[in-house]
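Before any comments, here is the structure.
Note that this complex is displayed minus one protein chain, with the remaining chains in position.
Right after this comes chain A.
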Amino acid sequence: MSAAPAALKNTVKTAAQSAGRVAKAAQRTRWRQILERRAKALTPRNPLKRDEYGMPIPHVNVIVRDTAQPRLADHYFNTVRDDIMYMSYTHTPASTKPQRSIRPTYDPEDPYVKHRYNPPIGGHMAWTRKPMSPVTFDSVVELERIQLHTMVKETLASRSHLLGAIMAFRAISGESQYAGGQRTTEGVQIVRGKSQIQGWVRKGIPLGVKVDLKGPKMYEFLATLTEFVFPRLRDFNGLQMPRPGASLQTASAASGVVSFGLPASAMSLFPQIEYNLDSYPKSYGMHIHFITNAQGEGAQNRVRALLSGFQIPFVRV
């Protein structure tokens, strides 16, 4: 009597134990499956192809976008743009004489010249006489890019003299070719001679370097210029403006670009350079062009108004 229940008890116990063991085993299997799945997800099925340097090539084209919000871009979109619109807005009541429309060179109805380039009459400089398009909320003048440019004279003797300028421009701009996988980022470029001048320049030889800054890097450069360089520049009162009665119809006044030069002594004022100025063979001066979307008669003045919103001073001589 007593043995049977004991045996039964044992059997029951063993069944319970084995059931527990089975459950535990099932759990273990489930965990193993989960871990295996995770491990599978982590390891790529096909190993990545390697480039010539042995570095893995990702499956997709990785492109680096903005890594921070540029402070001056915020300032432009929140404050400067509204003000520039209010300053440059022209009120045109219904009684205003409408703008004269300039006819195109060829008759647009004529099928024989349908696909021909058909600019308005007035010659190749007619665009300088064209008034700026009326200001609306979406056509306010905006900075498109900043170009830095320098010519290194010693390059005529040996092109290795360009290396210092290239390094300085890379440090100042932070740009390199195809940086972040962006196809349109050109980085620091070499400028070559355009024409043959006897005893001085030959066509195609390297003469200097230039770099285009766009987007966040452009606004960062603008901030560096107004916060580190201009305040410490000697005898600097501001960018020079033309005399009051100067024509607004010249190419420079109508193309919506403001340019100025920095002397070689200003290079050491950039914080990216002043840290290790000794590493550069010499200091380089540079031309800086602020290129905008404005075009037409007197566009340059509107760009000056825009730049003064970024605290760039202007003086009349």
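Heads up, the rule we're going with is that a contact is a pair of C-beta atoms (placed from the backbone, for glycine too) under 8 Å apart; a residue touches a chain by one contact, two chains touch by 3 or more; residues count from 1.
We adopt the following convention: contacts and distances are computed from a predicted model.
Colleague: Leaving aside the chains on screen, match the unshown one to its UniProt name from "Trafficking protein particle complex subunit 6B", "Large ribosomal subunit protein mL46", "BolA-like protein DDB_G0274169" or "UBC core domain-containing protein".
Modeller: Not shown, but named in UniProt as "Large ribosomal subunit protein mL46".
Colleague: Just one of A:His91, A:His124 or A:Arg243 touches the chain that is missing; which is it?
Modeller: Among A:His91, A:His124 or A:Arg243, only A:His91 touches the chain that is not shown.
Colleague: Which of these, A:Ser139, A:Thr226 or A:Gln249, touches the one chain of the complex that we don't see?
Modeller: Checking each option in A:Ser139, A:Thr226 or A:Gln249, the one touching the absent chain turns out to be A:Ser139.
Colleague: One chain is left out of this view; which of A:Thr79, A:Gln196 or A:Gln240 touches it in the full complex?
Modeller: A:Thr79
Colleague: Considering the whole complex rather than only what is displayed, give the residues of chain A touching the chain that is not shown.
Modeller: Touching the chain left out of view, chain A contributes residues 62, 64-69, 71, 74-75, 78-79, 82-83, 85-87, 89, 91-95, 97-104, 106-110, 118, 120, 134-139, 167, 176, 179-181, 275-276, 279.
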